[in-house]
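Yeah, one chain of the complex is gone here, protein chain that is, but the others are all in their spots.
By written order: A and B. Residues from 1 in each chain.
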Amino acid sequence: MATPLVVSEVSKSFTMHLRSGVKLPVVDNVNFSVAAGECVVLGGPSGVGKSSILKMLYGNYSVNEGQILITHGDRTVDIASADPRMVLALRRDVIGYVSQFLRTVPRVAAVDVVAEPLIAQRASQDAAMTRARELLAQLNLPERLWSLPPATFSGGEQQRVNIARGFITSHPVLLLDEPTASLDAANRAVVIDLIRAKKEAGVALLGIFHDAEVRAAVADRTIDVSEFRAVGEAA
Amino acid sequence: MTMQQTDMATYNFAYLDEQTKRMIRRAILKAIAIPGYQAPFASREMPMPYGWGTGGVQVTAAILGPDDVLKVIDQGADDTTNAVSIRAFFQRVANVAVTTHTKDATVIQTRHRIPEETLRKGQVLVYQVPIPEPLRYLEPRETETRKMHALEEYGLMHVKLYEDIARNGHIATTYAYPVKVEGRYVMDPSPTPKFDNPKMHMSEALQLFGAGREKRIYALPPHTEVVSLDFEDHPFEVQKFDQPCALCGAEGVYLDEVILDDKGGRMFVCSDTDHCEKRREEGHRGPLAAEAPEMHS
């Protein structure tokens, strides 16, 4: 079985045109891979570029150099050079992403937010809604909130909606950006269970976890991102 | 100057100069060639205000010959102001024979009615048209309506009928009811009551429409298919009157309401005065015939 995610010699810097074109290096020569069923944690102090790596993997950030190879069905796609349609197809079918913050859409109910990625994969409406309710229940989100738009939810409630949305599909690659940041102990434990279930299902997970307890519970290995620190003008 | 001066103005036969008649006849021929199409023409100033039939008068003047017999009606009547003046006008400038009898006329100029008596081959019916553009109600831009005619985009006409049904529960348009000519052009039959629409269909007479202010002429050659627009579930219907003409007892004709006194007395009589008189001469009598025998002199 092909390695679902391979990051090869990736470099990234920002050119800040509004600050007279100053170049901010982020990471340089990033090399790693994540196997199926493995949970890899990106470690290192904040500001070292952990989130930037996830954003490059998800296509939100451009990549200056290198390749990010994703197994898509029976072929391998370089997301660093893929066109937008391919990135969208990968997001729909291959790479899932749980961000730190939920981008809320006006008027859409929490349960619909959660079900949406499954419906995008052409699951039936009923099956998707059933699964969404199961996940929200598992994450202890009060049932009275399910039919409300999450814009007015607390940080922890929004985070649980976000997690349910990220975990509802069976994407072979799942990116986690501090999914437990604003959760209490009980819900952290639920997330740990969810991650373990994904590992057993053969999903390749790559995450950032500041919480040492969660990290210890799920990580197979840790990559120290400070090793990829770019040597540039500013650094 | 050798030109003879007289006290009275003299006019070319039928008022218009021959070049103008040629121009109008060309427009008429074009209109006949494309039934329902509004052919533009260089409308002249006429010795009457716009809205009094300047378009109809120019068409009549252009087709009138010394042997023609002219009838002029306004709302079906030969004796109303507009009809009397136009008839007098052509007597004076063309010295043609005039009549009130539909069957005797070769050219009939009309405002708002088609005679009850079926027109026959060789007769010409000239309509006075105020607004020739059926689409104008919903699309005021002339550039756009011309394009819509050219491309046969007539959805808007049904929007108008839809609005009628939505507001009134039925198609409430009772006059200037739009028709489709030979399956191609949508045409405004001028403000004739829709009662008369079926008479246009496959008529043996030539029908010419003149709009002086709008400078348009259109035509229905004899035996032209003229279909009133409608919906499948709201088909075209003509008005029905629940009583016969009070004077001649005719049924299935278009009636006008006439107020008899200031106590609410009224009667319904034929709008086509010639038709009514003819019937009474033949001995037909309506319920009020005795009370108002001098209604039509």
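Just so we're on the same page, a residue touches a chain if its C-beta (ideal position, glycine included) is under 8 Å from a C-beta of that chain, and two chains touch if they have at least 3 such contacts.
Here is the rule we use: contacts and distances are computed from a predicted model.
Novice: Consult the UniProt record of the chain that does not appear here and report its protein name from "Septum site-determining protein MinD", "Phosphonate C-P lyase system protein PhnK", "D-amino-acid oxidase" or "Deferrochelatase".
Specialist: "Phosphonate C-P lyase system protein PhnK"
Novice: Using the definition of touch stated at the top, determine which of A:Asn31, A:Asn60, A:Ser154 or A:Thr222 touches the missing chain.
Specialist: Answer from the full complex: A:Asn60 touches the omitted chain.
Novice: May I ask you to list the residues on chain A that touch the chain which is not drawn?
Specialist: Contact residues on chain A toward the absent chain are 14-18, 55, 59-62, 84-85, 87-89, 105-108.
Novice: Suppose we count only contacts with the excluded chain; which residues of chain B make the list?
Specialist: Contact residues on chain B toward the absent chain are 138, 147, 151-156, 158-159, 162-163, 165-167, 230-234.
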